[in-house]
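The complex appears here without one of its protein chains, the remainder shown in place.
Let's turn to chain A:
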Amino acid sequence: MTTTEIAVGDLLRLATAGSVDDGKSTLVGRLLHDTSAVMPDQLEAVRRASRDRGLADADLALLTDGLRAEREQGITIDVAYRYFATARRRFILADTPGHVQYTRNMVTGASTAELAVVLVDARHGFVEQTGRHTVVSALLRVPHVALAVNKMDLVGYAEDRFAEIAGEFTEYARKLGVPDVVAIPMSALRGDNVVEPSPHMTWYAGPTLLEHLETVPTGGEPEATRLPVQYVLRATDFRGYAGQLSSGMLRVGDPVAVSPAGHRTRITGIEVGGTPVDEAFAPQSVVVRLADAVDVARGDLITPVSTVPSPAERLLVVGCQLASRPLRVGDRVLVRHTTRTVRAVVEAIDERLDVHSLSTDNAADTLYTNEIALVSMRTAEPVAVDPYEYNRHCGAVLLIDEASGDTLTAGMVGVPPWWP
């Protein structure tokens, strides 16, 4: 048996989640500042703006709150992306707002993350929002979750307090099937265990947050190979199918199937950036050529013959409502799956998830913003989906309002094993 590990070695995508006052801006500010991602001219601009507002100290939230309305209201409205690097790795950080009403923003940030940092205030411990953030991380299948037990300076750097919170959190996350959980005691304000090890918590033997971010393995479990066809490339004596491998790998000579039609053929050539290669792996963008002149178009899926997904016209997804316009039973929507868009009708919305108590109710025919529930749909054409549990890209769909074009709902195919 051959197992192939596929990873982006020196790039980690992460998302932060935290409640309003547990110090998320300070943590993000500290990570950026201590990795030299904040330049003196930016700090000077923040000091100037703070002075203009009559503040005695520089307000580090001004560093990240980029929009006029955010600065005026002192809140973070929307997901922002931050970039920092160390000698070992580069990081793309989805900085998500912590307000209760913005669950959708955390869903957005977590959809591409390989690691989620969930913040708690050491004084308050595991609260409702902690559960919400952990559920969303589990739902989106973020492989690694780091619990940042912040403001340890305000509880006298007490080991037993940390152990209590870490224990409760770890048990909760394991129940949700989060594969990798690490808890780190810190004070973002004072810089304890964020980038530098803390002199105040010598009882803690684990990594600092940055050390953990630098060393956490990327990639994860091998997944079945999937190549959604994006674009048909034609030139003289050339016909190739362009797409980004969402998982797995392809080799020249591999027998493949084209879904949903089910044609079988063989790969005769693979190119990356115009250069021929013998094999390609996720997440490379490739062009493949096929042995037979089968009908292949945008929206089709190329897979090995051994792992062909069964095309379905009924979809059951865990839906998270993103738009302010609710989703209702009977709605006609567009379903976007990889590169394919099909029409669909919403047949049922039930088992709405209560993310605090981890229980469900059955009385829904409407899904409002930030709510999460099981959504059943019938599609006009077959779609070759995977369970989200097995494939984060081929198990994900968007529900789109045909009239406005707005993205309504994020959907993850199938029901996760921990679903109540």
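Observations
Note that in this section a residue touches a chain if its C-beta (ideal position, glycine included) is under 8 Å from a C-beta of that chain, and two chains touch if they have at least 3 such contacts; residues count from 1.
Simple rule for what comes next: contacts and distances are computed from a predicted model.
Of the names listed as "ABC transporter permease", "Alkylation response protein AidB-like acyl-CoA dehydrogenase", "Nitrogenase protein alpha chain" or "Sulfate adenylyltransferase subunit 2", the one that matches the UniProt record for the absent chain is "Sulfate adenylyltransferase subunit 2". Touching the missing chain, out of A:A17, A:V107, A:A148 or A:V296, is residue A:V107.
When you scan A:T202, A:T215 or A:S285 for touch with the missing chain, the hit is A:S285. The missing chain, though absent from the display, is touched by one residue of A:K151, A:H212, A:R352 or A:H393; that residue is A:H393. Residues 1-11, 39-42, 45, 49, 63-69, 71, 77-83, 85, 89-90, 92, 95, 104-105, 107-108, 111-112, 230-231, 233-235, 238, 242-244, 246, 249, 271, 273-274, 281, 283-285, 287, 298, 322, 334, 336, 338-339, 392-393, 396-398, 400, 404-407, 410 are the ones on chain A that touch the missing chain.
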